[in-house]
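Please read through the structure below; I'll follow up with questions.
Here the complex is missing one protein chain, while the rest keep their positions.
Lettered A, B and C in written order, each chain numbered from 1.
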Amino acid sequence: MATVMKGRGEIARLDREVAEGFLRTMMLIRHFEERSLELFTKGELIGMCHVSVGQEAVAVGVCSELRGDDYVASTHRGHGHSIAKGADIGKMFAELLGREAGYCKGRGGSMHMADVGAGFLGCNGIVGAGIPIAVGAGLSIKLRKTDQISVVFFGDGATNIGAFHEALNMASAFNLPVLFVCEDNMYALSTKTGDMSGAKCNADKGTAYCMRSRVIDGMDVYAVRDATRELISAIRAGEGPAFLDCKTYRYYGHSKSDTRPYRTKEEEAEWRSRDCITTLADKLTAAKLATAEEIEAVEADAARQIEESIEWARQSPFTNPEEVSKYVFAE
Amino acid sequence: MATVMKGRGEIARLDREVAEGFLRTMMLIRHFEERSLELFTKGELIGMCHVSVGQEAVAVGVCSELRGDDYVASTHRGHGHSIAKGADIGKMFAELLGREAGYCKGRGGSMHMADVGAGFLGCNGIVGAGIPIAVGAGLSIKLRKTDQISVVFFGDGATNIGAFHEALNMASAFNLPVLFVCEDNMYALSTKTGDMSGAKCNADKGTAYCMRSRVIDGMDVYAVRDATRELISAIRAGEGPAFLDCKTYRYYGHSKSDTRPYRTKEEEAEWRSRDCITTLADKLTAAKLATAEEIEAVEADAARQIEESIEWARQSPFTNPEEVSKYVFAE
Amino acid sequence: MREITYRQAITEAMDEEMARDERVILMGEDVGLFGGAMACSKGLYEKYGPERVIDTPLAETAIIGGALGCALTGMRPIAEIMFIDFTGICFDQIVNQAAKVRYMLGGQVEVPMVIRTQGGAGRSYAAQHSQSWESLFAHFPGLKIVMPATPYDAKGLLKSAIRENNPVMYIEHKALYNNKGNVPDEEYLVPIGKADIKREGEDVTVVAHSRTALMALEAAERLEVESGIDVEVIDLRTISPMDEETIYESVRKTGRLVCFEEGHRNVGIASEVSARVTENCFDYLDAPIMRVAAKDVPIPCATELEREVIPNPDWLVTAVRKVLGEREKVPAAVGYTSCV
Partner (left out) sequence: MREITYRQAITEAMDEEMARDERVILMGEDVGLFGGAMACSKGLYEKYGPERVIDTPLAETAIIGGALGCALTGMRPIAEIMFIDFTGICFDQIVNQAAKVRYMLGGQVEVPMVIRTQGGAGRSYAAQHSQSWESLFAHFPGLKIVMPATPYDAKGLLKSAIRENNPVMYIEHKALYNNKGNVPDEEYLVPIGKADIKREGEDVTVVAHSRTALMALEAAERLEVESGIDVEVIDLRTISPMDEETIYESVRKTGRLVCFEEGHRNVGIASEVSARVTENCFDYLDAPIMRVAAKDVPIPCATELEREVIPNPDWLVTAVRKVLGEREKVPAAVGYTSCV
């Protein structure tokens, strides 16, 4: 059984600048997701759109420990990872709205968002499929003898699919610099993690492959950050892959039409009471590191940035249908 | 880590009849395999033929604990499982020689040998593919509420493939009556188990899914039998799937053309010195439960049965090319 | 007669067959309480319980392998794969195991299992959630492929599929679930292996299936009204084994053929129909056979782009006019030049 760690960031030790950075990025993600969902519900954004509201601390805590040249591979619920890895929000909205200025020139949409220049190798519509790809990036790092690392996010549901295991096994057998980050939000669509897994804990699947594994509170950005830091330093030291299991929650349905008959309002409220953003904000004010006004200002700023990005994306031209065959092959 | 068990069958407690049965079936398999390999080398048997010489104790020890209505799913190296589950040897040779009297009417050959009537659901040419199918049989048992069990054999190599994990996870999550039997013969073709697996031990992959797991000496038919008995009684008692990891060795190459550059003659000799048949024979004579002559007689009888089966198969008619499209669909 | 949706037709078919035969079970991701990602199994969990409407882990290989193991040992499973695009995960279990096991075992087993899944584009779901893979599965002997276009066919074909003793891929179309149509009050079956002439006509034959069968009817109406062109529309319904005689008969009558499908053009169902007709009705053909299919481009997300890749009735109208030699008279439809 993997070690269960508690969030270690004590209030007194909080660095105001770091904390504000965390808060700001989590708020950006939150607003990005809330607005995406609105645009989706209104029909301005079409296709699919899985939002990660509630899970922001995982994306931010992990990515805050990454370098620009580290790789991240993601899931169908990857807007947060994209933002946390440094993607441009305007280009992200442009992608969601099918514009030429979008990261994927409208060809990918929400499920294939990527910013390869920033090391964000992309979301993926096939659950689990990003995991072996991230392991491949890890192999490439090893062969090129750099000290980058490769990080892959995936859900609890993904831990039941074959690709996950093949990838973990290969990473471990080859001692590759890969961090596996499970976002255990308790559900794979409608099914409960525990009902569908033979393991007591997702991390046990990592420990079976002799990986350093940690189970942490994914609602606490500091807990995520600290565990990531520990695991990454081992990875960069050549100690092989590691597994981080983050307990978190998606506040909304799996996607737009999901009315969540499989869980209770109480459960939702309970998790919302531990919200990663309000918890951190409260800590900051309690420790007198920031005033409520200052925090509101950060939030207002994030909200403004999101609105500006949406506007920018809306103003940008649609994709050109005549170029639909462009990018099938490289020349 | 799974418990490592030693063979528990003490000489004094050996029941002569049981022991002779084990010896006889192991010898049948041994002769079947040796002769298949000869026929293959001479070109009378064509296609593919993976023999299990050296591994007989696993097939026999496990299957001796099964009922006729229990299911067994197997691998590319499955002749031994077939014989141990009670298939007719003449029909098996007929299949290898492409005769109409073969189990699969010549359509399957070595890699698809099956005797569904005897509960032997078949060999499989795709490594790992039999495992989810066996889990499906386990699900069927649960739904039909019988007390059958479903057993699946697979190699160490197969524990690295996705199907293995999906199947183990489902069996565990659904608490199905499935016994997973790993025949760890130290190699997947040319690669060493340990080099290709992230786990210290195959059984750890089972324990990750909370399965009762045992690691045993697969050269000792009693050790296999005893561990199987223990695990099966738990399975039939409704305690869910279990994992048996048997350490064994294939004496010959992976298939005909394999010259085994990946291992040493010394290693081979070392394993052969622990041969499952001679060890048991020696135990029997040492305990004065049988004389050398009696044992030779068992062997001669097995050899004779094999020769008669080959002859019978040779005399039986070839498949009818005009019926090649028969059995694509059921009516 | 009652009017029900395509989705209801599917639910009813499962419901009736589960009531009729207790060996029938449904397994797949979120098919239980949630009622299925496409809401096709709503109510079945409540009615038949968790032992017969089984939520599985997110593990397509285990779903199909598991269903196959069930089918070999006395059950009659329906396995749901949420999107046909995900069968890439369990492709081996479908095409190397389920499709072949009866043959490889020389007839020792029957394989009464249905793989229910859905495909097709039109929802801006992008390249991994919009595909039409029927052409892949049709390549494999041992599999039957069924694709209904209407609620009537959806119900009747699914009931037949569940009673079939061979593996059947039953492929729904994601854009049709809310379509309504008449079905009989009493029980009925639609036979597997029989195409349906959805519209009789004299001038040109259009062979289509699933959503394109409906698009073909739409195009046929327009061609009739606008130009008095009389189109015969054949809905394949069963993609494999294909009811070629119905096609040949029609082509012998009309002398002209357009094959219309939603999958990519390269090595698609339209190619197969074309090749068979050339082989068997060459002397009856008055014009080249044309194919109207998706462009050979991964399906893009943005609406404007997706529309460019996926065929629509306009494309068919243009193609029909072309095989009738009216090329010069009509302006080229959007996307037409590259779609045929």
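The rule we apply is simple: a residue touches a chain if its C-beta (ideal position, glycine included) is under 8 Å from a C-beta of that chain, and two chains touch if they have at least 3 such contacts.
From a predicted model like this one, the values you see are computed outputs, not experimental measurements.
Within the full complex, the chain left out of the display is in contact with A, B, C.
Between the chain not shown and the residues C:Ala37, C:Val111, C:Ala126 or C:Val251, the one that touches is C:Ala126. The missing chain, though absent from the display, is touched by one residue of A:Ala158, A:Ala173 or A:Ile295; that residue is A:Ala173. Considering the full assembly, A:Ala163 is the residue among A:Leu37, A:Ala163, A:Ala208 or A:Val224 that touches the omitted chain.
From the set B:Gly54, B:Gly119, B:Gly157 or B:Gly218, the residue in touch with the chain omitted from the display is B:Gly157, counting the whole complex.
Note that of C:Tyr48, C:Tyr103 or C:Tyr152, the residue touching the chain absent from this view is C:Tyr103.
Panel shows chain A; residues 71, 73, 102-108, 112, 114-117, 121-122, 124-126, 129, 131-141, 143-144, 150, 162-163, 166-167, 169-170, 173, 326-331 of it touch the chain omitted from the view. What chain B contributes to its contact with the hidden chain is residues 46-48, 98-99, 104, 106-112, 124-128, 157-158, 160-163, 188-191, 195-197, 261-262, 318-319, 321, 324-325, 328. Panel shows chain C; residues 85-86, 88-89, 91-93, 95-96, 99-100, 103-104, 126-128, 135-136, 138-142, 240, 242, 259, 263-264, 266-272, 274-276, 278-280, 282-283, 285, 287-291, 295-298, 300, 340 of it touch the chain omitted from the view.
Criterion: only the chains that are shown with their structure count from here on.
Placing every chain at the mean of its C-alpha atoms, the farthest one from chain B is found to be A. Centroids of chain A and chain C (each the mean of its C-alpha atoms) stand 37 Å apart.
Shared interface positions of chain B, defined as residues touching 2 or more other chains, are 162-163, 166, 169-170, 173. Shared contact sites, meaning residues of chain C that touch two or more other chains, fall at 56-57, 59-62.
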